[in-house]
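Quick one: this structure, given as structure tokens, is what I'll be asking you about.
Left out: one protein chain. Kept in place: all the others.
Right, chain A next:
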């Protein structure tokens, strides 16, 4: 049958429809090209007053003044829609010349008051589309879920030593394991917690000992409380270093890799943090406050190829004021940026311009200055000679930005700033070159911060270069190490001298002039470790292959005082010397009772392990530890006792110590008894076991019909009676004299 017209297939129906039925919507959605919509430069300004056609230009003009503060806006690019009733909708679309300006406008103009009644709300148009589109916001209010309150662990419970002995804790990192231990002096430390792979690079205590910090590729974690649970997590990817504010409120993390925020976001950081190296976090909330990029340091030297050598980063780059209220960073040669916490805004919205500034440092405590009632923070900085201007060291008070004191210096090669722990003194170690720039000499400029007008005392009797300087914590004495040779990276450590300085005795409650007390020559020492409570100091040679000796000094020796020192406020005595081969680190416990010295495999692999000394330099313990890495004492928070209460304790020290001494004795005795008891048990067990074994052996021999001694049969040939006695006669000539008989 030929196809009739009726039966002709309808091409539309059959062929085209088929194609049309295919649903490409999913592919469309997937491969749809996101066109640059050009809306990024638009912002929406809300919160405008209501206007009509007549008053509109006036408002636009007024608004333009605000809008142009951050970018370029033409009059015709402000679009303010008017409703049917002739009144405006109280908002406007504004087009900036670039998306960057739009972003800046959102940041700068949002929440800015237009007049008394109206506050501008500025948002990007794309954001309104993204967040405000229909369906994105639930019309019904659902209250946020508030999680039930759970009691947190007491973060300072560790201060109450369960044994009642006020022992200190320390963390030890060896091989892959990290452990926290009680110091048991001569006995093996008592483990509190030990975990494998607790950290990936190192561990660190927070400055008051509340948290133990562990480092991971994903970020930093803080641990604490009696069960050592994770307290906080700061997800800074590839973090390298971490620094706490002194009051443990904030945390700085740094990575040499700029942060890159993945497409699908980051749990803690936002797009704004992309490309940054530093993040400052609020420890309490765990939220980032602000992030910063690395500053390129101007290079001072060039390598062989003439390329500038990249300077190592300064750490910490962000330095904290003593009260946690400010953090500051130096921009080499130009300015210091001081940020106010917790908002992390720049103080007075601009960096403090200081031409040529080389280094700065905050006072480690809130300084008390005579006649100054406001307790402002203080930092010092120095600038080198610029043209005909001399080099300068200055103290600046924050937030007032008042320069409290400046000191002009000449022929300065380098300067180092050393604050005393109470911020009573600031010592500036100035390396000066001679006119020919060939030889160096050091002078110490000591600022007496507490005294009126901040007088400066100069100690310039030093002929050599000072390679190390350390103030006595909470005191007014210091130790320096000097060398006549140029410090170069040679295998042979330079010969050094160790010099002690102290103030003269003066009447009244003043600190006298600083005088030289004693110098020890021909040393190799390169490091100074003061007890955190002052008075005792260790001068040591660390990181050396050849010598590794430590000398324990007492600055207030109670014995006889040499006549020559009678006007000085110190009586120096070398208490003890010790040697710890290959020592790399020396750490005083926070109470100043013990010192741990250690040889870390990070520096070398020889005889890794630790020694423990008391403050007198008496060795208590020595333990080689395979793959030993770190030993850090747990810091203690400042005491809660008032000055009077502390004085009271000191006064009655004898009474207290009697109790403790008795306890120590009892414990020692009971420990000895336990050891003896244990030995007796072991011996009894052994003897009992032996008796059993001998019995069994005898039975078995009898059963097998073997003689008691299998060798009797073998040696039977030689009868017992035939045992030989070998006599050896030794003639010894005691004396020989020759007499001639005539």
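Note that a contact is a pair of C-beta atoms (placed from the backbone, for glycine too) under 8 Å apart; a residue touches a chain by one contact, two chains touch by 3 or more; residues count from 1.
To be clear about the criterion, contacts and distances are computed from a predicted model.
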* Structure fact -> Should one name the undisplayed chain from "U3 small nucleolar RNA-associated protein 22", "Eukaryotic translation initiation factor 3 subunit I", "Trafficking protein particle complex subunit" or "AP-1 complex subunit gamma" using UniProt, the answer is "Eukaryotic translation initiation factor 3 subunit I"
* Option touching the unshown chain, where A:130, A:463 or A:679 are the choices -> A:679
* Touch criterion as defined above, residue of A:191, A:484, A:606 or A:649 at the omitted chain -> A:606
* Structure fact -> Given A:113, A:293, A:506 or A:706, the correct residue touching the omitted chain is A:706
* Structure fact -> Per the touch rule stated above, chain A touches the missing chain via residues 581, 606-607, 624, 676, 679-680, 682-684, 686-687, 689, 693-694, 696-697, 700-701, 704, 706, 710-711, 713-715
